[in-house]
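Missing here: one protein chain of the complex. Every other protein chain is in place.
Chain nomenclature is as follows: A, B and C, assigned in order of appearance, with residue numbering initiated at 1 for each chain independently.
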Amino acid sequence: MAYGEIFYNLREKNLSNWLLYTQHKFLKKLSEGALKRDCFLNYLKQDYLFLIQFSKAWSLAVLKSDNLDEMKISASTVNDLINFEMQLHIDLCNEYGISKTDLESTDEKNENIAYTRYVLELGYSGDFLDLLSALAPCVLGYGEIGLNLKDFKPDNLMYQKWIETYASNEYQDVCKNVSQLIDNSFLIRLGNNYKDTYKWVQANKIFNKATLLEVDFWNMALK
Amino acid sequence: MAYGEIFYNLREKNLSNWLLYTQHKFLKKLSEGALKRDCFLNYLKQDYLFLIQFSKAWSLAVLKSDNLDEMKISASTVNDLINFEMQLHIDLCNEYGISKTDLESTDEKNENIAYTRYVLELGYSGDFLDLLSALAPCVLGYGEIGLNLKDFKPDNLMYQKWIETYASNEYQDVCKNVSQLIDNSFLIRLGNNYKDTYKWVQANKIFNKATLLEVDFWNMALK
Amino acid sequence: MAYGEIFYNLREKNLSNWLLYTQHKFLKKLSEGALKRDCFLNYLKQDYLFLIQFSKAWSLAVLKSDNLDEMKISASTVNDLINFEMQLHIDLCNEYGISKTDLESTDEKNENIAYTRYVLELGYSGDFLDLLSALAPCVLGYGEIGLNLKDFKPDNLMYQKWIETYASNEYQDVCKNVSQLIDNSFLIRLGNNYKDTYKWVQANKIFNKATLLEVDFWNMALK
Partner (left out) sequence: MAYGEIFYNLREKNLSNWLLYTQHKFLKKLSEGALKRDCFLNYLKQDYLFLIQFSKAWSLAVLKSDNLDEMKISASTVNDLINFEMQLHIDLCNEYGISKTDLESTDEKNENIAYTRYVLELGYSGDFLDLLSALAPCVLGYGEIGLNLKDFKPDNLMYQKWIETYASNEYQDVCKNVSQLIDNSFLIRLGNNYKDTYKWVQANKIFNKATLLEVDFWNMALK
C-alpha cells in the first residue's frame, strides 16, 4: 500500500486498465531507449499544455476543500506546479531545442483535450472526492511508473532524466502527501464503510475513466 | 447568411475544417444509404450520451446570460433538449431495438468525452460568448447538414428520418433562434467593430476547435 | 410530512430558525393587511432580482444531476421560473405601477445578494445535495407560508393575491415535486442511514444558513 488505502483499493478494482496505462508500450520503448526522439519531443509539448490544465484542476481542489488542511495541500500543489514544475518543463524543453514559443503555439491534440477537460469539468461539476479520483491516476501513476523503471538506464539521457524525475525522492514524497490527502478526505467524508457507499461506486468509475484517458494519452504520444 | 452574421464570419474564417465536418464521409455514406447499420446504431447510442452533456452545457448558458432575453432562450433550449428531444431520441432508439437500459449502460467513447467536456469546461471557465462559440458548430452545423442532405432519399428509412429531422422547419427555426441569439449577444458585448477585439480571436479559436472535435465524433462513428 | 421525509427532518432539526422565517413579522403584517404598501412594493422589486438568481441556481441543479430524472425536474423548474413566473411577476408589478424598466434598474440590496450568492456559490462549489439543501427553504418555506396564511383575507387585494399564489394547488404541487426530488436524491446517494453521514451534517448547516438568510430577506423588506 505504497500510496495509501484508498488508492490501493481503486487500483485493485480497476487493475487491468491500470496496467494498460502504467505498463504502456510507450514506457517500454522509453525505458529501452527505443522510443523515437520525435515521439518524445511531441509528448513533451503536449505535456506542457497538459500541465497548464492540470494546474487549473488542482486549483479547483482549493475551491472544493472542506477544511484548511485540504486547502493547504491543494494550494501548495498548484503553486509547485505553476511556479516551479512549469519552469523546469520549459527549461528542459529548451535544452532539447523546443523554445517557449514552440510550446505556446503547440496545437492541443484531441486526446489531450479529452483527458484534461474530463478532469476539469468533473472538478467543476463534482465534489472534492470526485476531483481527487480523477487526479489520482496521473499523480500516483507517474509515481508508480517512476518506481517501475528506476533500474532501467537508457542510453538516451533525455529518457534517463525523465525516469529519474519520477523515481526521485522528491516526486515520491509528493505521491505520499497526495495519497495521504486522498485517504483522509475519503475517510472523513465516507467513514470506514466507504466501500458500501454511492460515492465509492462513482469514485471507481471516475478513476477507471481517467486511467483509460491516460492510456489514450500514451497512444497519442506513439502516433 | 442563413444563420446570421456572426456565424457566417466564424464559418468563413474556419471554412476548411468546417467542410471536413459538414461534408464528412459518415454523412456521404448515410445520404447514399451505404452506412453500416451498426455504425449508425452506435452513433445513436453515443449521441444519447452527448445530448445529456450538451443539455448541461446549455444550462451553463442560463448562468452566463447577462439579461432576461438571453436567459429565456437558453432556458427554453435546455427544457426542449431534456424534456422533449431526449424522449424522442429514446423512442427512436427503442424503435430500432436499443432499449433505454442499453442507452444508459453505453460506454462513453473518448471522442465523445473530448467534445462534450471541452464545451462544458469552457462553459464553466469562459463567458457567454465563449460558450456560444463552442455550442454553435453543433447546433448550426446539423442545420446546415440537414439542408445539404434534404434531397437525398436513402432507402434505409432510419437514415431518411434522420435527414428529415434536421431539414425540418422545426429544426431550422431552432437554428434561426440560436443564430439570432449569437448575433445579439456578440454585438451587445463587442460592438460593431467586433472583428478587432481580443474576444473575436478567442471565439474563432473555440469555434475551430469545436468543429474539429465534431470531425472526430464522425470519425469515431465510422470506426 | 407534507413535503417529504428529508425536509421534515431538516425542518425539525432547525425548527427555531425555521419559525423565525415562516412566522416573520412581515408575514403577520401582510396577513392582517397592516403592511405598508411601499414595503410590499419594494419587496416585489427585490423579489424580481431574487428570481433571476434563483433561476440560475436551479440551472446548476441540471448540471449537478446524476440521472435523467433529476435533470428533467430541474430543467422544468428553470423553464417555469424563467419563461412563466418571471412574466407573471412582471405583469403583477406592472399592475401595481412598477414598470419593467423600474424592475431592471432596481438596486440589489445586500441582504438579497447575501442570500442569492450564498445559494449560487454553493451550487457551484457543492454537489446536488448541497444545492437542494440551500434551495429547499425558499421553495418549501413559501409553500408552508401559503398554507399558514390561506384563511387570512386581508382587505388589500395585493396581499390577498400574494397569499393565494402560494396557497394554490399549483404551487403546492410544485412543493410536492420538489420534496419528492429531495427525498429521492438523498436516499439514492446516502442510503437509509443518511442521518449518520457527513453529508447530513452539511445539509443541516446549509439548510439552517439559508433559512437565516431568508429571515434577513424579510428584515430587509420591513426596513
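Note that a residue touches a chain if its C-beta (ideal position, glycine included) is under 8 Å from a C-beta of that chain, and two chains touch if they have at least 3 such contacts.
Predicted model, so just to flag it, every value in this text is computed and none were measured.
Asks: Shown chains touched by the missing chain?
Replies: A, B, C
Asks: Touch as defined at the start, partner being the missing chain; which of B:I6, B:L30, B:L49 or B:L63 qualifies?
Replies: Reading the full complex, the residue touching the unseen chain is B:L63.
Asks: For chain B, which residues lie in contact with the unshown chain of the complex?
Replies: Touch set of chain B with respect to the missing chain: 63-64, 124-127, 188-191, 196-199.
Asks: By the contact definition given up top, give the residues of chain A that touch the hidden chain.
Replies: The list for chain A reads 52, 55-56, 59-60, 62-63, 68, 71-72, 75-76, 78-79, 81-83, 86.
Asks: What chain C residues would touch the chain not displayed?
Replies: 56, 108, 110-111, 113-114, 117-118, 120-121, 124-125, 209, 212-213, 216
Simple rule for what comes next: only the chains that are shown with their structure count from here on.
Asks: Once every inter-chain C-beta contact is counted, which two chains account for the most?
Replies: Going pair by pair, the biggest contact count turns up for B-C.
Asks: Please work out the Cα centroid separation of chain B and chain C, and write it as a whole number of Å.
Replies: Roughly 34 Å, centre to centre.
Asks: For chain A versus chain C, what separation do you get between their C-alpha means, in angstrom?
Replies: 42
Asks: If I count partner chains per residue in chain C, which residues reach a count of at least 2?
Replies: 63
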